[in-house]
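For subunit A:
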Amino acid sequence: MTALMRTMETVRGRVAAAVRSYAWDHLTLAERVVYLAGPVLLLGLGFAAVFGYWAGGPVVDFVAGRLGIVRFFVSVTAILLLTVPTAFVIIYMELKVIARMNLRVGPNRVGPFGAVMSVIHGLKVLSKEDFAPTGVDLGVFTLAPLITFLASVMTLLVVPFAPALVGQDLNIGLLYFFALGGLTVVGLLMAGWASFNKYSLLGGLRSAAQIVSYEIPLTLSVVGVIILAGTMSLNHIVAAQSGSALDWFVFKQPLAALIFFIAATAEANRTPFDMTEADSEIVAGFATEYSGMRFGFFFFAEYVNVFIVSALTATLFFGGWTAPFDSPVHVNLNWFDPFSISAPVWGAIVLSVLWFGTLFLALVVRLLGGRSWGVIDSLALGGLLLVLGLAGLIGLAAFISIDWIRDLSWFMAKTYVFVFTFVWMRATLPRVRIDQLMGFAWKWLLPASLLNLFVTATAVVLLNR
Partner candidate 1 sequence: MAVNQRPAGRTARGKELAPAAPAGLAKPIVVPNTLWTPADPRARSAIAPSQADNTHLGPLGDGDALRADDGRWGRLQVIPTNADYVLELIRANSLWPLLSGLACCAFEMMSAATSKNDMDRWGMFPFRASPRQSDVLIVAGTLTTKMAGPLLRLWEQMPEPKWCVAMGDCTVSGGRYKRSYSVVQGIDRVMPVDVYVPGCPPRPEGLIYGMLQLGQLVKDRRGHWTERSIGPTAPKGI
Partner candidate 2 sequence: MDRTLKNRLEVRLAGLTRGPVRQRYDETEIRVSPGDAPKVLTILHDSIDLRFEILADLAGVDTGAEMQVVYHLWSPASDDWLRVVAEGISRDDPRAPSATFLWPGAEWLEREAYDMFGIVFEGNRDLRRILMPADYLSFPLRKDFLLGDDASRTPGAGVRHSERAQVPATPAGGDPAVRRAPAS
C-alpha cells in the first residue's frame, strides 16, 4: 500500500516536474512574467479585499480627514501629466494653422493629417545629444530650463477647468498666479547669463526688461475684475460671471480685457513681442546655446504658457467654465438606472445593437457605394461608422447629463479660441522694436490700466452707495 502510494507520488512528482520544466522552457519572457505576476496579483487582491473588509472604515476616515493633502498630490500629478499633451496639441495646432495661413499643407505624413508630428518632434528633441558648451556656468545652465518649465506648470494649479476640477481653489489664486508667473523671468535670465554667449545674454536681459515692465499693467488691469468680483479666487470670479454671456467681465471691463491680453502676450513672449527669441536679431535668444531636452523644456514652457494665458483670459473675462447661454434642451437622464437591467440582458442588448447595426450600415454602404465596396470592406466601414456613432451619442449624453463634462468642454472651447488667436498673431504680425515695446508698456498700458482701475473703483463706490 505504502509502496503503491510512494510510487504514485514519485510518478506524479516526475510528471509534474517534466510538465513544469517543459512549460517553463517554452515560455516567452512575457508569459513567464505573467505566470509569476498573476498569482502574486491574485493573492494581493485577496489580501487587499480582506484588509479592506476588516479595516475599511478607519482607512476611509483617515483619507477623508486628510483630504487636502491627498487632493493636492493627486492634482499636482494630474497637472504635470496634463501639460505634455497640451503642449503637443498646441504645437501641432501651430504647425497646421500657420501652414494653412501660409497657403501650405503642413505636416500630413506622420499620423492622420500629421497629428503625431508634434509628438515626433518632442521625442526627437528628447533623443538629441545634450551637452554644455565651453565656458558655461554648469549649475545655472542646467537649472534654468527647469525653473522656466516649473514656473509655467505650477500656475496651472489654480486654473479652474470646472467647478470641481481645480487643482487648489486658493482664495488668493490670482496673486499666486502672478507670483509664479513672475518666476519665469528668473529662468530666462539664468539661461541668458549662464550660456556664455552674447546672443543669449541680450535675450535674457530683453526678457527681464520686458516681463518686468509688463507685469505692472497685467496686474493692474485685473484689479478692476477683483473689485467687481470681490474675491481673488479664480473659481469665485468665474461664478461671479455665471448666467448668460452678457454677465462676462469683458463687457464690464473691456479696456481691462484688452490690456490684459496685450500684456499677457508680452508675458508669454509671443509675437509681436517675442523679443527674447527674435530669430532675425539674436539668433535664438536665451535658448541659443541649449540643445536636446534642455531646449525642449523651453519649447514646452512656451506653449504651456500660451495655454495658461489663454485659460486665464477666458477665466477672468469670458466666463471661464460657465456656458454663454443656458442650453435649450433640458434632458434629464437620471430616470435611467443602468443597474435595473441584469447583466445578461445588457450583453444581449449590446451584442444585438453591434451586430444588427453593423449589418445595416454595411448594407447601406454597399448600396450607396455600389460594386466599389467589397463585402469585407463594407462590413468594416459599417462597423467603424457604428462605433463612431455610438461614441458620439454617448459623448452627447454625457455632455447633456454630466455637469463637469459640459463645463470642461465650454472652458476648453473658450481657451482654444484664444490659443488660436495667439497662433494667428504669430503668423501675421512682424516684431516690434525693444524701445517701442518698453515705451508702449510705460506710456500707454500703465496709464490706461490706472484709468481703468480708477473708473471701476468710482463706479463701484457710487453704485453701492
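The set was built so that all candidates are chains of the complex that A comes from, given by their letters.
Here, contacts are C-beta pairs under 8 Å (C-beta built on N, C-alpha and C of every residue); 3 or more make two chains touch, one makes a residue touch a chain; residues count from 1.
What you are looking at is a predicted structure, and each value in this text was computed from that prediction instead of being measured.
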item: Candidate touching subunit A in this complex, from 1 or 2; value: 1
item: Contact footprint of candidate 1 on subunit A as seen in their complex; value: 95, 99, 102-110, 114, 117, 120-121, 123-125, 127-131, 279, 283-284, 287-292, 295
